[in-house]
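All protein chains of the complex are present and in place, except for one that has been dropped.
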Amino acid sequence: MPLEFERPLVELEEKIRALEATAREQNLDLSDEIELLKGKLERLQREIFAGLTPWQRVQVARAPGRPTTLDVAERIFEDFYELRGDRAFADDPAIVGGLARFAGRRVVFVGHQKGRNTKENIARNFGMPHPEGYRKAMRLMDLADREGVPFLAFIDTPGAYPGVSAEERGQAWVIARSIQRMSRLRVPAVAVILGEGGSGGALAIGVGNRVLILENAWYSVISPESCAAILWRDAKEAERAAAALKLTARDLLELGVVDRIVPEPGGGAHKNPEGAIRELESALLAVLRELEGLSPEELWQDRYRKFRALGAFEES
Amino acid sequence: MPLEFERPLVELEEKIRALEATAREQNLDLSDEIELLKGKLERLQREIFAGLTPWQRVQVARAPGRPTTLDVAERIFEDFYELRGDRAFADDPAIVGGLARFAGRRVVFVGHQKGRNTKENIARNFGMPHPEGYRKAMRLMDLADREGVPFLAFIDTPGAYPGVSAEERGQAWVIARSIQRMSRLRVPAVAVILGEGGSGGALAIGVGNRVLILENAWYSVISPESCAAILWRDAKEAERAAAALKLTARDLLELGVVDRIVPEPGGGAHKNPEGAIRELESALLAVLRELEGLSPEELWQDRYRKFRALGAFEES
Amino acid sequence: MAIERLFRRRRTRGEGREVPDLWIRCQACGSQLYKKDLEQNLGVCPHCGHHHRIPVEDWVRILADEGSFEAITGKVRPVDALSFVDTEPYPERLARYQQKTGRPDAIYGGRATIGGVKSVLLVMDYAFAGGSMGSVVGEEIARGAELAAREDRALVIVTASGGARMQEGALSLMQMAKTTMALEFVFQKRLPYVSILTHPTTGGVTASFATLADVILAEPDALIGFAGPRVIKQTIRQDLPEGFQRSEFLLKHGLLDAVVDRRKLKEELVRVLRLFSEDPDAA
Partner (left out) sequence: MAIERLFRRRRTRGEGREVPDLWIRCQACGSQLYKKDLEQNLGVCPHCGHHHRIPVEDWVRILADEGSFEAITGKVRPVDALSFVDTEPYPERLARYQQKTGRPDAIYGGRATIGGVKSVLLVMDYAFAGGSMGSVVGEEIARGAELAAREDRALVIVTASGGARMQEGALSLMQMAKTTMALEFVFQKRLPYVSILTHPTTGGVTASFATLADVILAEPDALIGFAGPRVIKQTIRQDLPEGFQRSEFLLKHGLLDAVVDRRKLKEELVRVLRLFSEDPDAA
């Protein structure tokens, strides 16, 4: 199902497909008309996506078909091997990770994992991790440090799971610990917000030397719906909350919360995941190259300076 | 209830008490007779305890009234503060530990904790830890390392808990991890077998630079009962198994598994816990003084050499 | 939020409001208490043991050795980086809380000795926007930790917070990383860090510096967690277990070191700090 603002695009796409079918069936040369329409589609796409409201971008960030961590892993790594479990309690399917080879170099990666369909989404708890997921992530941080290879984190979660099972196993404790563990990495660390960057559950694997964000992804202290429910006492004010929270890529770049925006192809990453992943691949490679000359101590310093500086206040 | 072989001692004690009562009530001077009996009691005690079989020592090691970890902590530390929980799943009452001051110096301690009565014993699962107990121990090892203070471990467990709840949370995994963590300590580490040293559940906190053992404590790869059940297919052969396993303090000293025996007062530590704790205190102090001159690296080397050398084989 | 909930819950039982002047009604058991008695009990009801919220200045009085406190907070002031407007503009909200508390933001603290141990003591102020953590709280905590490291002081933080300051958006989220990283200097210098969690401590504060302490103490029956109970109830569509997310529950679940009655807190804190000191009597 297309998103509300995608309808004009879908209509145009259908027209193009219909013309193409006519041309084929009746053996007519309609290429001029088709080219015209395709050009129009592209312009309209650009126009619509340039003008998306923050709330519309939140919809795009959640759209089915958007690249997940495993989609990215399958496309950008020469090979990868998934490592599972926290070696203590459970394997959390909402977080994946493992060893990989990226552009010839060894890396360790981790990421939230949403399902690619409803059934898988239920199995993966909609990308909302339990404490054991973060413990798996920390285990992988240990591995990256020991092996001295870069650590890549892909963020895509509505938030850490807010349920009894998670609370009683120390959800807050483990998020704090994961932030601390990641900040202590002695290797280059890059975090990428692929889709949703929901609060502490996202930040837990977000303490990178560089933080990238896909063009239509969001990253916020709270989801627009929850924010609306608290501040306006009405979840339907999510659109206003989305705007107020300054959660879009461009806002975050301005605030210094992210370092680089990864452009999405026309129509959004969900319409062309391969294109989005190619852009991500080259952005990742570029930032890794920036970081690879730094010593473990310098990498820590760099991360410290980055996060120490975040915040806005005045001094009297 | 006295142990089988303690009966003659108990009879003698009763006789002495009776004489003392008579003397008091009838205002008689029976001090010669009483002294005579007391001397006899002491000789008999020495004689009986010198000749205890391994299986009888196992009984002594399990006798109610024997000093537990908290008994030791209360007596030998100037102050201590119990730290609880693994910060992840549960607080395991079968393992206790915390910060303490011992003879003026800061230390971190940990130990298996049996109950001092039946109710408490049930609450403490008879000193049989779950994985969260070992995770608490590892958290305390981290603390000792960070603070650079000696780590003291008191062993008194029939074994790690062999139940479903423990297995599904990775009992084997956590014991391995605890052995590894303790071996990596960068501070002086001393382990003391207070009573029962049951297998991997004991060794998990037993990787000390020095390993002490109370005179009547045991330490073995398997309990005599389980060994008998497997090798003789009859748990009643525990007495034979106890002898075969060479699990007494003296045997272990000969095998190099322990470094020092802490003498127990006449009649065993359960009859005179204060006396036993005083002996332990001075032994602990002595070995700590031996270790305190060593650097973190030397301490690791010392521990490595000690455990690397254990084992008996020939080479062709 | 939590404070309203607290009052709502209590009212089902006591119905009444506080009687003015000398008397006050316990929020938990409804007993009429002499204000002076309650004060002498440090805000703990002598009948039921309920720990009432107390002003941050009282926390300093309770924990710091007399005359030892020297404030370090107050110079850092919040700004409206997002031009945030909900039912009112953020600057107006701030002004209201500043007026009410006399503080620029939700934190108060300074140098102090505690049982003779040189410390930095920071106290979160729940009366200021529910103790929410924005840039100022994050900055003050980071500076406090850095100061402790620089001057070889123990770090003691009393928390009370509904979580992150929504009106500062992602910047408030980043305070979780900032405070966490600033603690590093305290740990590297082997200085002790003790956190004291009071009712309620949730969200980004629990999920960052509050739970990274060497020793975590909590007041009895304090609500402590990541998500709030209402959110959790919505998620699982079931009633929450008895005592869920309360101190005693968390202690059993291995997440706290001790639950300590406020009347014994100073004594226990001093013991802990002295056990972390090489030579406490020389301090």
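Points to keep in mind about this one:
For clarity, chains are labelled A, B and C in written order, and residue numbers in each chain start from 1.
Just so it is clear, a contact is a pair of C-beta atoms (placed from the backbone, for glycine too) under 8 Å apart; a residue touches a chain by one contact, two chains touch by 3 or more.
Just so you know, these numbers come straight off a predicted model, no measurement behind them.
Partner chains of the missing chain, restricted to those shown and counted over the full complex, are A, B.
Only one of the listed residues, B:Leu41, B:Val60, B:Met141 or B:Ile175, touches the absent chain: B:Ile175. The missing chain, though absent from the display, is touched by one residue of A:Lys15, A:Arg84, A:Arg250 or A:Arg278; that residue is A:Arg84.
For the options B:Gly51, B:Gly104 or B:Gly311, the residue in contact with the chain missing from this view is B:Gly311. Touching residues on subunit A toward the chain that is not drawn are 79-92, 99-101, 106, 132, 136, 143, 146-148.
Although one chain is hidden here, its contacts on subunit B can still be listed: residues 160-164, 166-173, 175-177, 179-180, 183-184, 199-200, 203-204, 206-207, 219-222, 226-227, 230-232, 241, 244-247, 251-252, 255, 257, 303-304, 307-308, 310-316.
Heads up, the rule we're going with is that only the chains that are shown with their structure count from here on.
Without subunit C, contacts among the remaining chains keep them together as one piece. Innermost chain of the displayed assembly, by C-alpha centre distance to the whole-protein C-alpha centre, is C. Averaging C-alpha coordinates per chain places the centre of subunit A 33 Å away from that of subunit C.
With centres set at the average Cα position, the gap from subunit B to subunit C is 41 Å. Between the CA-based centres of subunit A and subunit B the separation comes to 53 Å, rounded to the whole angstrom. For subunit C, residues touching at least two other chains, in rising order: 211, 253-255. Shown for subunit B are the residues in touch with two or more other chains, namely 87-89, 135.
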